[in-house]
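The full complex has more chains than appear here; those shown keep their coordinates.
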Amino acid sequence: MKATVHVTLKPGVLDPQGVAIGHALTGLGFAGVNSVRMGKFLELDLAETDRAKAEAAVKAMCEKLLANTVIESYRVEIR
Amino acid sequence: MIPNTKITAEVVQEHGLTEDEYALLLKIMDREPTLAELGIFSVMWSEHCSYKSSRVWLKTFPTSGPKVLQGPGENAGAVDIGDGLAAVFKIESHNHPSFIEPYQGAATGVGGILRDVFTMGARPIANLNALRFGDPKHPKTRHLVSGVVAGIGGYGNCIGVPTVAGETNFHPSYNGNILVNAMTVGLARADRIFKAAARGPGNRVLYVGAKTGRDGIHGATMASAEFTEESEAKRPTVQVGDPFTEKLLLEACLELMAEDAIVAIQDMGAAGLTSSSVEMAARGGLGIELNIDHVPMRETGMTTYEVMLSESQERMLLVVKPGAEKIAERIFKKWELDCADIGVVTETGRLVVKKDGKVEIDIPVAPLVDQSPLYRRPHVPSPKRPEIKAANTKVVEPVAALKQLMGCPDLASKRWIWDQYDHLVGNDTIQTPGGDAAVVRVRDTRKALAMVVDCTPRYCVADPKTGGMQAVVETWRNLTAVGAEPIAITDNLNFGNPQRPEIMGQIVGCIEGMGEACRALDYPVISGNVSLYNETNGQGILPTPVVGGVGLLDEYTQTVGLALKNAGCALVLIGETKGWLGASLYLREIAGWEEGAPPPIDLAVERKTGDLVRGLVRGGKVEACHDLSDGGLLVGIAEMALAGGIGAKLEAAPKGTPDHAWWFGEDQARYVVATADLDGVLATAKAAGVPARVIGETAGASLTLAGGSAISLDELRSIHEGWLPKYMS
Amino acid sequence: MKAAVVSFPGSNRERDIMMALERASGVKPSLLWHGDTEIPDTDLIVVPGGFSYGDYLRCGAMAAHSPVMKALKEKAAKGTPVLGVCNGFQILVEAGLLPGALMRNASLKFVCRQVHLRVEDSQSLFTNAYEKGQVIRVPVAHAEGNYTADEDTLKHLEDRGLVAFRYVAPDGSLAPEANPNGSTRAIAGIFNDSKTVLGLMPHPEDATDPHAGGMDGFGMFKSLVNALH
C-alpha cells in the first residue's frame, strides 16, 4: 500500500523557512503573498495490505520518528 | 535503450565521436560495436577522460622531485612530508554540472575529489575551492553563487572535512560557463599508499558504496562538449550527492585499508564503472570480467549501457586479495553499505561485461586506452599586448581608488562564503580563510600543511605564458607568506574550445609558463585536471589555469598571518616596485580598461625574495606578513589592517614613481611585513640582496597617507565586508 | 574524570571533543558506537557534533532512537551527567532529555564563525570554572541551531535558571547581530531541571588550544573535571 504523510509546523510555531520563502517571492516580484508555511511530504511504499493496519503503523511511525510532535503535527493518508 | 540498436552515423555523432575516431574504434574492435561498447568508447575517448587535446602538453610538466611519492597518473598525487607521512592531494572541476544544477553540481564535485583522495588511503584533512562566476549583474549569477556555495558547504560540512581556503572571481566571460574547481588535501602513511592497478588474475572485483541509478549518464561526454542553450534544455539527469553515505564510505574504506586486503582501489567518478574498471585493467595490463546482474541497483530495468555509464556517486571499485572478500563484506556491512562481488581480474586483457549470462561488452583494454585519440591541435600564440605606462593611465586619488577597489566584486571580502563552510571541524585549522594560505596541523606531529588555490585569469588572457607562470608563483608566494616551504602543486586547466587555434594557443602558453615556474621553484606538478570547451555560443572563458599549492611547516607555531597585531611596528615592503599597471585590477576597476601586458616575472628574484621572507617568518622576526597581488600595495596594507583592526601611517611614494602606480601597481615578488625588529629585517634583506624599504608604521584605527588623506578602518571594513552580503540579499 | 563519547554514523566532531576532554582531565575518553546497548560506568557521557544519519529528516531525529540512546537515557535518569554539543544538543532534544526544538537558522544558511557567549550560571557541573556573566568566545558551526520552545517552557527555563549560555555582543549585551541563528531569547545552551544534562549549539571543544581557536572553551572541560574528578 501507499501512504502519504504531511508533516507541518503547529500553528504558532515560527517557520523561518516559510518566512524566508515569502520574502524571496516578494523580492522576485510576486505581489500579494501574505504568508508561506513550509512542511514535509513523505510517500511510503508499504508491504502491508490491510488499510487499517497500514494506517496504524504509519501513525506510529509519525509519533516515533517522522514528526517532532513538540512542534509539528502530521496527517496520514492511505491509498 | 536496447543493446542492439543499429549504430548509425547519427548515433556515433551523438556519442561525440568523430568519423576518424569511429574508424579507429572499428579497427580496434574488428567489428561493429554494440551500443554499450560504443558508449564505453565514447566516454573513454571524451576529452575529460582521455585528455586528447592536452596530453602532449601535460607531458612537459615537471612531475618528479625528491619528495614526490606519486606523480600524475593515479587518483591523486602524493608527497613525502616526513614522520612517515604523505600529503595526498588533487583538484577537480565540476563546471558544467554546477551550471545546470548549482547545489548538486558543486556538492558532487566535492564528493568526487574527496573520493579521489581517500582512494589513495589518505584521510582528507581539508577542502579548497576555486570559483569563477559571471558578471554580478547577469541575471543568473546570484542564483549560481548561492547554490554553488551551499552545495560545497553542504557536502564538506556534513562529511566533516573543513573547507579552509578558496578564491572567488567574477567576470562576464563566465556568464554562461561558471567554474567550480574543488581540491582536497589528505594525509596517508607514506608506506601505505593505495593504487589503482589491477593485479592477480583470479582476484575478485568488488563494488562497494551506494547503489547505481540512472544518474548523470553521459556526464563525462557533457563535460567535453561545448555548451549550447539547447543542451541546457536537455537537462541530463543530474547526480545527487549523498555526503552521509560518502562519510560512511570514507570510514569503511579506511578501515578496510588498515587490513591486508586490497590489491587495487579506484573511485567511480566520471564515467563510473566504465572508467574505473578500464583504468584498473589498463594500469595492470590485465583484463576484467564484470557481471552486471550483481551490481547493486536502485532502479529496475537498467540496461548494461546505463549501468556501465551511470555516474551515481559514492561508489568504489576494489580488487581484493584472495580470501579478503569476507573482510570487506564484514566492514561494509558494519557501515551499512553495499558490497557486491561483481567480477574477476582476468589474463585476457579484455573488458568483458555479461548480463543474464550473455556477453554484451567485449573490448580489448590496451588499445582502448593506449590508442585513444591524441591531438596536437593547431595553436596560435595570443597577440602580445603593449606595456602600459603609468603616465597614460587615469589618475585617481589613492584613498578614493582604494575604496573602490576594496569594494569591487573580486576584492570584496568573501566572508559570506566561508561563513557557510565549516572551516574549523577537526580543531586543526591554524590559519582560517581570509589569509594568504590556510594552515592545517598534521595531527600527532609539530607539523602543519599550508594550502592555497590561485589563478589570475586577466594576466592569462593578456599573456598566457606569464599568466601561467604567475598562477604558480602566486601560490608559492602565498605558502611562503605563512612560513611554509612550498612542496608541490595540483592544477586545473580551465579553457575554452581547444579546436580553436587561439584557445589552443592559450592552453599551450599557460602550460609552458606553469612548467617553467615549477621547474625554477622546484615545485613539481603531482596531479591535476583539465576542463575544456568552457564556451557558450562561441564565447570562451578567460583562460583559467587554477593552481593548488601545498607547503609544509615543520613547526606549526612558527606561522604568522596577515593581521597586524600591535601599534608601533614598522611596515616594510620587501621586493622591488616599478609601478606596473598593465592588466592590473586598478586599470580594470578604476579606468575601465582591460588592457596591457601583465607584470613580468623573474623566477630567480621570486625565489630569492620568497626564501628571505620565509626565513624572516620562521625566525620570528615579523608579526605579520602578506604577499602583494591583486590591487597592489595599498590594498595589501588595507587587508592587513582590517584583519588585525590596527591602522597604519604611510610614507609618501618614492620620488619618480607616480602615486597611483606606487600604491596600485602589481609588480610581482613582493611582500609586506610588520616588524618590531626593523634593523634586523633590513639587515637580513640587505644580506640576501633583496630590496626592502620602510613604508610606514602601524598606528591607530585608520589608514593615513602622507599628505593627510585618510580613511577609518570602520569605513573601509563596511565597504570591504559589505559588498557580497548586500549583493546576495 | 572518565568520559564516554557516543558516536553515530555521521558524527564528525567526536575527535575534537575527545581531545578537549583529555587535555582537561588527562584521561582518554572511551568511544561508544550507536549500536551499543550498554554504557559502562562513567563519570560523564558526551554526545558530540556532526551530522548523525546525515541530519536527514530532522537533525538528531534518527540518532535519538538508536540503541545507545536508550542506554544513555537510563544513565541520565540515574544522574550520570550528559553533555550534548551541536548535533549532540539536537539529539538530546529529540530524545526528550531537554525541552524545546532546534529549527533552521533564521538565515537559512549554515553558519561557521566565532561568537560570544554569556555564561548565565557559574554553579553547574559544566560551568563552575567561569564567572557568572563572563563573556567567552567560541565558534558555532551549524545550520539548525535556532532554539525554540513554547512560552511555558521558556518561562520554566528562565525561572529556574536553566539557560546556560546566551549569544551576546563582545561586551556582554544582547544584540540581534550577535545571535547567529535567530534563537529565541538568544539561547545558546540549556540545562535540564537537575542541571545534570547540558545541551549547547556552540563548540567549546574547538576553543581549547591556544593555537587553534583560543582557550575560552577550556573552562567548560575544567569545570567538569572540578566537579567530577
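Observations, loosely collected:
Going in written order, the chains are labelled A, B and C, and every chain counts its residues from 1.
Here is the rule we use: a residue touches a chain if its C-beta (ideal position, glycine included) is under 8 Å from a C-beta of that chain, and two chains touch if they have at least 3 such contacts.
This structure is a prediction, so every number in the text was calculated from the model and none was measured.
Overall, this complex is built from protein chains in the amounts A x2, B x1, C x1.
Simple rule for what comes next: only the chains that are shown with their structure count from here on.
Chain A and chain B have Cα centroids lying 41 Å from one another. Taking each chain's centre as the mean of its C-alpha atoms, chain A lies 28 Å from chain C. None of the residues of chain C touches two or more other chains.
Listed for chain A are no residues, as none touches two or more other chains. Chain contact summary for the complex, chain A toward chain C: residues 12-14, 16-17, 20, 40, 64-66, 68, 70-71. In the complex of the two chains, the chain C residues touching chain A come out as 57-58, 61-62, 65, 94, 99-101, 103-106, 108, 146, 148, 150, 182.
By the touch criterion stated above, chain B contacts chain C in their complex at residues 150, 153-154, 157-160, 242-245, 247-248, 335-336, 418-430, 441, 556-557.
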